[in-house]
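Step one of this worksheet: look at the structure below.
The complex appears here without one of its protein chains, the remainder shown in place.
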Amino acid sequence: MKRSNQPFFWLLFGAGGMLSALIGAMLVFITGVAAPLGLGVHADLMSHANAIAFARGIPGKLFLLVVVSLFLWHAAHRIYHSLHDLGIPPGPLAQAACYGTALLGTVVATVALLAIGF
Amino acid sequence: MADTRKIVLEVLRYTPGQSTAPTLQQYPIEFTDDMSVLQGLQQVKDFVDGSLTFRWSCRMAICGSCGMMIDGAPKLACRAFLRDFLPGPLRVEPLEHFPIERDLVVDISDFVDKLGRITPWIEPREPRSLEQGEYLQTPAQLERFESFSHCINCMLCYAACPQYGLDSRFLGPAATALLHRYNSDSRDGAQAKRMELVNSEEGVWACTAVGYCSEVCPKAVDPANAVNQNKTASAVSWFARFLPGRG
Partner (left out) sequence: MDGWWRRDPFFIRYMAREATAPFVAAYAIVLLVGIVSLARGADAYEEWLEALASTGWIVAHAILVAIFAYHTYTWFQIMPKTMPPVVVRGRRLAPEVITFAGIAAAVLASLALWILVAYGAP
């Protein structure tokens, strides 16, 4: 019997699902609604200076990397199975498309965060 | 009969070698408040159409024989009451995801084969002679597997599982629940053998936690929980391979 490779992706799915369940809605509200409208937060919360300062610190860098990559891995795993639910057979091709996109996003985020510097 | 009401049973009929495709046949029946769907079918068979074929035995949700799709949902016919489906008509079909053998009888050989694959017995962790006495177990050890031993093999969970419907290689809810029952028994020592099946592509990983299997289970076995606990176990074993000194 061939061992499934799903445990690896499932753990990333679970971690991303848990993180987005805990703080996802609030995070979207802050960056997408509150900050642009200045609702309850500083008008310059996401200004260039603040963003650079945040992304140069180790905690900020890790936070951004973890949020972007885990959200992507969570979505990729769910979408992979949803494709099967909709009649698209699971397998290497669907895996490459779904998990490949999440991997690409993780790599791009890592490179960009490193390029921002410390 | 006192206080009878009327309902139309709309029953799927199929006879291999005669029918080209399944058809629905309507049977108007009179029923009393205490009559189950199974009793409705029995009334049809006894007084209207003796050729109607379905499985049943105990009439009290213990034998697991009379599982069928009742109004589109997997249910035991003995546990569903006609009064709950008024005004009707009430659609009665064979269990989803299994090939029809005849009318409401399905071919269960795939499930029976799966049951055979999970090593559904205790292989003692340490052999004991008769003189050494029985295998002792604490209430807490019993609690770990007891609910999973309540399965009556009615296969409602398989009819409820879209993943089994999409790909029947998936070991599925009930067989995994029973596997889990043995794997979490303190007396058993065959976990490694069963984990090979759990970890495989046919094992637990087709499950997407739909959860409908546990909803339809007439015995509150919660097979979805068994499957998902084994995902955790399988994930642990997946990573344990990379630890030093592990195979």
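When the chains are written out, they are named A and B in that same order, and each has its own residue count from 1.
We adopt the following convention: a residue touches a chain if its C-beta (ideal position, glycine included) is under 8 Å from a C-beta of that chain, and two chains touch if they have at least 3 such contacts.
Computed from a prediction, not measured in an experiment: that's the story for all the values here.
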Chains on display which the left-out chain touches in the complete complex: A, B
Selected from B:16, B:50 or B:72 as touching the chain missing from the view: B:72
Where the unshown chain meets chain A, residue by residue: 16-18, 20-33, 35-37, 40-42, 45-48, 50-53, 55, 64, 67-69, 71-72, 74-76, 78-79, 81-82, 85, 87, 105, 108-109, 111-113, 115-116
Residues of chain B in contact with the chain not shown: 72-73, 140, 143, 162, 165-166, 208-212, 214-215, 222, 224-225, 228-229, 231-232
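By definition in this document, only the chains that are shown with their structure count from here on.
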Chain A residues within the chain B interface of the complex: 1-4, 6-8, 10-11, 81, 84-85
Chain A partner contacts - residues on chain B that touch it in the complex: 162, 166-167, 196-197, 199-203, 205, 208, 231, 234-235, 238-239
